[in-house]
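Removed: one protein chain of the complex. Kept in place: all other protein chains.
Residue numbering begins at 1 within each chain, and the chains themselves are lettered A, B and C in the order written.
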Amino acid sequence: MTPREIAVVALVAGGVFFAVVAAVGLIRLPDVYARAHSASKSETLGAVLTLGAVAASYGVGFNALKVLLLLLFMFLTNPTAAHAITRAAHELGIEPWTGDEGDEP
Amino acid sequence: MSDSERRVERGGPYVGSPIIMATVRVVMPFVFTFGLFVMFHGADSSGGGFQGGVIVGTVVLMLGIAFGIDTTREWIGPRLPVALVGTGVLAFLFTGIGSVLLGAGFLEYAVYGELGIPHASKYGIEFVELAIGVIVAGIVTGLFFAIAAGANGGESA
Amino acid sequence: MIQQVLLGAATAFILVSLVGVYRAIVGPTTPDRVIAINFIGSNVVIVIALIAAAIGEPGALDIALVYALLNFLLSISISKFQVERGGVL
Partner (left out) sequence: MVAVTESRLLVPVDESASLRNTVAYAVEEALDRAAESGSPAAVHFVYPLAERISFRSSSPRADAARTLLDRVASWAEEDAEGAAVTIETALVATHEYLSTPNDYADVLVRYANEHELGLAVFDPRYDPIGSTPLLPSLEAEVRRAGLAVEEAPRNVESPSQPLVRRGTITQFFALFAAAFAFYLLLAGSVAPFELATGAISAGIVAVALWRVSLTSPVAPRDAIKRLARFGLYVPFLLWEIVKANVEIAYIVLHPDLPIDPEMVEFDAAVWSALPVTTLANSITLTPGTLTVDVDRQHLIIHTLTGSAREELFAGTLERAVRFVFYGRAAARLPSPFERREEDDT
């Protein structure tokens, strides 16, 4: 394996791992706000690593730069989207789960 | 929590989130450029007039959602979407009928080569794609405002 | 080799997206569903980028970019629509 292949495999493995973490969080966490945590963060790092792998597979060049642009765009918009959704939830009066209602998820 | 209670009690207007506004401000010019890029590269890559037009229309949608539809409508003005669609259709017809006048079929760009335009076919396609893009952008914008206006009392954009 | 890895990752992301579908169906609240859809959307962007690299079609990266844009637009517009239940928008 060339160093580049190793880098791609490692990055992809990391990306898939964090995507799985995000998915598990999406199932296990108890309320909208907590799920948004998992979706906005693990998801973004998953995207960073995987798109990093894509960029690495292209090598240095314009395509890699384009992937980085895509990454930058997701970086800007993902947290804003998460904010928009939780803000709507807050505005709709959805109470955050605080753990004292008793029912464990 | 106190803030949300205050807002509900006050029943005050929904104020757009500054975070969404700032993000839209930053992202908007790049999305616009991207839309135009897609429009200009209809001939030789994925994309084209329709896609590019929709992306440009998206800019207006983003503005409308972040800053309020009425504000955006005031900024755009009622004439712009109509003017865009009109210009696009005219440009399209002009290119199409122009080739007929030069003795070829409708939209047969190659004939413009006789006028000394290099790569007549390619530029012809680009130009028509651009016209289509302008039409689509105008229609997306117009439809967005028309649908929004329909909900609050029938004043059209 | 790299191609298989990339396609394998794309498959993994698609499978992970199914979890998002589960959350989108179960809810229970609308914001939950929007988060799930946003999650699926991000995964779709990544899958498109992976496939673009795997099959050597860099033009597909533009499509991924459009998808990312639509994903953002969808999240903010549904959020706004929910809060302003009075009108359509």
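Just so it is clear, contacts are C-beta pairs under 8 Å (C-beta built on N, C-alpha and C of every residue); 3 or more make two chains touch, one makes a residue touch a chain.
Bear in mind the structure is a predicted one, so any value in this text is a computation, not a measurement.
Mapped onto chain A, the interface with the missing chain covers residues 17-18, 21, 24-25, 28-31, 33-34, 36-38, 40-42, 44-45, 48, 62-63, 65-66, 69, 75-76, 79-80, 82-83, 86-87, 90-91, 96-99, 104-105. The chain not displayed touches chain B at residues 1, 3, 10-19, 21-23, 25-26, 28-30, 32-34, 36-37, 40-41, 63, 66-72, 75, 150-154.
In this section, only the chains that are shown with their structure count from here on.
As a whole-number value, the distance joining the C-alpha centres of chain A and chain C reads 11 Å. The mean-CA centres of chain B and chain C are about 24 angstrom from one another, to the nearest whole unit.
For chain C, the set of residues touching two or more other chains reads 65, 69, 72, 76, 80, 83.
Touching two or more other chains at once are residues 14, 20, 27 of chain B.
Of all the residues in chain A, the ones that touch chain C in their complex are 1, 4-5, 8-9, 12, 15-16, 19-20, 22-24, 26-27, 32, 35-36, 39, 43, 46-47, 50-51, 53-54, 57-58, 63, 66-67, 69-70, 73-74, 77-78, 80-82, 84-89, 91-92, 94.
Residues of chain C touching chain A in their complex: 1-2, 5-6, 8-9, 12-13, 16, 19-20, 22-23, 29-32, 34-36, 38-39, 42-43, 45-46, 49-50, 52-53, 58, 61, 64-65, 68-69, 71-72, 75-76, 78-80, 82-83.
Of all residues in chain C, those touching chain B in their complex are 59-60, 62-63, 65-66, 69-70, 72-73, 76-77, 80, 83-84, 86-89.
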